[in-house]
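Scroll down for the structure; my scribbles are underneath it.
A single protein chain has been removed from this complex, and every other one stays in its place.
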Amino acid sequence: MLDFTLDQEQEMLATIIGRFAEERVRPVFREAEERGAVPAEVIQAGWELGLLPTSLPAAYGGLGDYSVVTAAIAVEAFAWGDLATTFQILAPNLVAVPLLLEGSQAQQTRYLPDFTTARRPPAVTAALIEPGIRFNPRALKATATIEGDGYRLNGAKTMVPLAEDAELLLVYAAEAGETQAFLVPGDAEGLTVGPEAEVMGLGALPLYRLHLENVYVPAVDRLGGEEGSDFARLLNHSRVALAAAAVGVARAGYEYAREYAKQRVQFGEPIAHRQSIAFMLAEMAIDIEAARLLVWEAAWKLDRGEEITREATVMKHYVDDVVLQTADRAVQILGGYGYIREYPVELWLRNARGFVHFDGLAIV
Amino acid sequence: MLDFTLDQEQEMLATIIGRFAEERVRPVFREAEERGAVPAEVIQAGWELGLLPTSLPAAYGGLGDYSVVTAAIAVEAFAWGDLATTFQILAPNLVAVPLLLEGSQAQQTRYLPDFTTARRPPAVTAALIEPGIRFNPRALKATATIEGDGYRLNGAKTMVPLAEDAELLLVYAAEAGETQAFLVPGDAEGLTVGPEAEVMGLGALPLYRLHLENVYVPAVDRLGGEEGSDFARLLNHSRVALAAAAVGVARAGYEYAREYAKQRVQFGEPIAHRQSIAFMLAEMAIDIEAARLLVWEAAWKLDRGEEITREATVMKHYVDDVVLQTADRAVQILGGYGYIREYPVELWLRNARGFVHFDGLAIV
Amino acid sequence: MIDFELPERIENELQMAQMVAEQVMRATSRKYDENEHERPVEYINMMWQVVREQNRRRFEKAMANGSNGDRPEREGPNYSIVRLITLVEMLSWGDAGMYLCTPDPLLGGAAIDAVGTREQKVRFLKKFGEGEPKWGAMAITEPGAGSDNSALRTTARLDSENNEWILNGEKIFITNGKLALEESDGVCVVWATVDPHAGRAGIKSFVVEAGTPGVTIAKQEDKLGIRCSDTVSLVFDDARIPYDNILGSPEVQTKKSTRGFKGAMKTFDASRPAVAASAMGVARAALELTQEKLAEEGLEVDYTRPRHEMQAWERDLITMEARQKAGWLLTLKAAVEMAHGQSNRLSASMAKARAGETATQVTQKAVELLGPTGYSKELLAEKWMRDAKINDIYEGTKQINTLIVAREILGYTRRELK
Partner (left out) sequence: MIDFELPERIENELQMAQMVAEQVMRATSRKYDENEHERPVEYINMMWQVVREQNRRRFEKAMANGSNGDRPEREGPNYSIVRLITLVEMLSWGDAGMYLCTPDPLLGGAAIDAVGTREQKVRFLKKFGEGEPKWGAMAITEPGAGSDNSALRTTARLDSENNEWILNGEKIFITNGKLALEESDGVCVVWATVDPHAGRAGIKSFVVEAGTPGVTIAKQEDKLGIRCSDTVSLVFDDARIPYDNILGSPEVQTKKSTRGFKGAMKTFDASRPAVAASAMGVARAALELTQEKLAEEGLEVDYTRPRHEMQAWERDLITMEARQKAGWLLTLKAAVEMAHGQSNRLSASMAKARAGETATQVTQKAVELLGPTGYSKELLAEKWMRDAKINDIYEGTKQINTLIVAREILGYTRRELK
């Protein structure tokens, strides 16, 4: 019955991840951004929180309590710490969750156990985004054409996280105009990784271009096997994850700006005493609250097995705007300090702008 | 050379019309709205300001100094007083200006002199807008089909000002898919006026539905005669007039709200002392300033004979938003008083929302 | 445990409400918009049957268990507020002005419920469960004060001889004031100060009943929208009411503690979500009408298109839909917090500030997207745009509610953040 409060488990999770974000991520994320890499021990620690194993079925060694709502809460807490770090910590989901949702029995049996037993984060990733100015995940340029008892993949991808070291990639391509996913080993013939795809944000996350030239994929390695997979469903799960991350980024900017505005004295008073600043903060708080509720509702519907393409589109539309505007306002409130990299908010603005383009970079 | 200041004549005109708006229009416009008619003597007085005659060629008894910039300044000053009154005072333009811009020699000689000699405002109007939810002035549903050496007009129009008493109407219809204008006498066979078209605003301006059933129009009465007319040009002139009026409406709301905010004491101070109110007023002032400059630039280009469809579209897009938001903010600043009809701002909001739909209701 | 499902009981009631909205309210919306100040008898009579029964049972329950009747015997959250706001949303989807004419104690009743004694409930609320339709109203705002309730000038002087309060002053913007005091045997809760020098601490609320001598309706407002709901000014000229008509304690607390005032203000933590709900009802009506009319033209939103491949009207509809959903979820949250007995001061102001703005934006956009017809009176869109705006203004303007949100999130007093 109508209720917007976290249950105990969720409370605990939010606290644990919140502490992780504050104590492990925040101290290093700025340098990670400049260096272009998140410290391995942070990723390892993130993996050891064991979120993915918890959500995988007992049959594959997990705890089997998969909840998108809970995952959304977790992702917001991670993203509050740092977005690039979050995407990297969640990278194993990019393969595990599609397998869980759409994988064939055989595929699940073959791949999922590794995700529950692995000591270190499995070296996997997914490739959805394509270079160009009018990317449409439902109408990919990369193609999968049937050849014999398999497929040939051709095309170009970009913003593929961690591709260089990936042993297994889930590659999305258009099969007869419809988006399907394919499990491709990192050393597959015709698959070339690189150069790095440099973008405005996510500096700490290694992103790559990917080139597919007649990459052969056996039929059994198409996600879902015989039936193939329901891409709309995967995209919706991805959008919930990204929207939850957006809420985390927005909250980071809002909280930082709020505390700054209370400390920063100008014209003899904290600037938060001025309605122009205080009202901006109020709007930010309301936007974030509303965005979170939209995310939770969508997640809740996914947990009930509903088809939420419409909700996901509406939610994404709203949340993408909220995170950008909130981050921009945070920079505005910090003024000159918002513009220098010594302070975090400028990075949050660069990351915030990316959400309209992040389809497929995270999934829960 | 770059200069945004009015010349002497324009200064004088703005002053005269400003005084007219303040002394003749403001005292009666509210009651006019409730009664559904502007007092005849106000319209008469507006006509006697002689703007139209001044702008018509000397050959037809005018003073021949036609300037769209000057007209835009005049329209803003009128509209500051009241929009419905402005549209009614400018109604003769609806026929005279198209004749001036696109009329054939014969048509000008036949009709224009009446506009310079008439003691009372000529009973003319124009019919462009059509009922429906997707009106496109460049793709009208009303049709003009060639028959013998004339045309048959068929279709429905709405929001036709003063149609009931009109002796001459300029009716717009699609001739082979292209919008053309036709001079139609008020008593033409097949032309039925009514019922009244009731809309949210403009209560003081009688607007009518118009029904055209096989209305015959001799070829010579097509605007421009043989060549026909350039509708794009007429539409651009209309949009400049409407945008100038929008600036007037916006300024009325802004100034009223500003003075109210300085008087209205709450929590021990004028509400204008609060940044939330003061900043709204500042944004309103900036919006109006920018809108006016856009209007002036478009008008200036028309005076230079430039084709400004692009500028007019961009300007309309901007100004339509500005007038709505400014009127809405004025209501907001007045609070409860903004919501009651004893105060003027609620009417300005109703009028402001109409500008996206007012194509063809005014022209200069 | 996060859950977006409404209690089934409420879902069922909503279906009933929707029928009323469609068949009674929508059918007479235009009529009562054009005939301002006329009471919507169809709606009133239909609702009174239901409301009277509910009030009667509610009242009896209250007398039985001494509570205000909302609180059920069993433990756990109390969803009556959720029921209230979902009903308000649905009825406002029907007609936001007509909904305000619902024969009910409404705000006035809420205040009596909140702080009234058992005896007061008997005297003032019992009658809402019997006889002819009756209304309750609340008189707070004064010409000079606006949203600044601490600056009230209306006085309540105690006449100890006759053991009566003597009210003097003027109140404005009173919703249903006429229905409550002139057109029915209703009640109006009036805020007045027992000590003009005591500021907030001196402010008390008093119950004034219909027919009280010295109480006159000075003026009935002509409004932009919600025209079938009456908004009046009241003048109190030595209006005498029994001593026992005061709600809560009569003594003036010290400047420090302003509990009396705060108590009165608490009424709004329930009413702000209700106003937000009303706003979202109008917004949904406008959104759905626009979707419907565009669909008739063959224009239906394709939710699978990426942002950059949408049509402008498509993006507009999605924006309207997103805002409407967001505003409604904020409203639900404010209600749910209340249902769980948590303070909803922040969430209620968030919901009110955002919902009022959203209803304004969504309805204004609808009038644009529906073309010349949308601007005409053939459709209700233009009326809804006029109706919606009130939600941005009353129960505290958007600015006042944003200010409250700002103070809450910054932990500031009204002195720190003016």
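The letters A, B and C name the chains in turn, as written, and every chain counts its residues from 1.
Here, a contact is a pair of C-beta atoms (placed from the backbone, for glycine too) under 8 Å apart; a residue touches a chain by one contact, two chains touch by 3 or more.
Everything quoted here is computed from the prediction, not taken from an experiment.
*Asks:* Of A:Arg120, A:Arg134 or A:Arg304, which residue touches the hidden chain?
*Replies:* Counting the whole complex, the residue in contact with the absent chain is A:Arg134.
*Asks:* Based on the whole complex, identify which of C:Arg153, C:Arg307 or C:His340 touches the chain you can't see.
*Replies:* C:Arg307
*Asks:* Touching the absent chain in the whole complex: find that residue among B:Met315, B:Val331 or B:Ile363.
*Replies:* Considering the complete complex, B:Met315 is the one touching the chain left out.
*Asks:* For review purposes, identify every residue of chain C that touches the missing chain, sorted by number.
*Replies:* Within chain C, the residues that touch the unshown chain are 307-315, 368-369, 371.
*Asks:* So which bits of chain B touch the chain we can't see?
*Replies:* Touch with the absent chain occurs at residues 1-7, 10, 69, 134-138, 232, 258, 261-262, 272-273, 275, 278-279, 281-283, 285-286, 289-291, 293-294, 296-297, 300-301, 309-310, 313-315, 317-318, 356.
*Asks:* On chain A, what residues meet the omitted chain?
*Replies:* Contacting residues on chain A, toward the hidden partner: 129-135, 158-159, 197-201, 264-269, 274, 276-277, 324, 328, 331-332, 335-336, 338-342, 346, 349-350, 353-354, 356-357.
FYI, only the chains that are shown with their structure count from here on.
*Asks:* Once you find the CA centre of chain B and the CA centre of chain C, what distance in Å lies between them?
*Replies:* Chain B and chain C have C-alpha centres separated by 40 Å.
*Asks:* Mind checking the centre-to-centre distance between chain A and chain B? Centres are C-alpha means, answer in whole Å.
*Replies:* Distance between chain centres: 52 Å.
*Asks:* Hey, what residues on chain C touch two or more of the other chains?
*Replies:* Each of 399, 402-403, 418 in chain C touches at least two other chains.
*Asks:* Which chain A residues sit where two or more other chains touch them?
*Replies:* 275, 279
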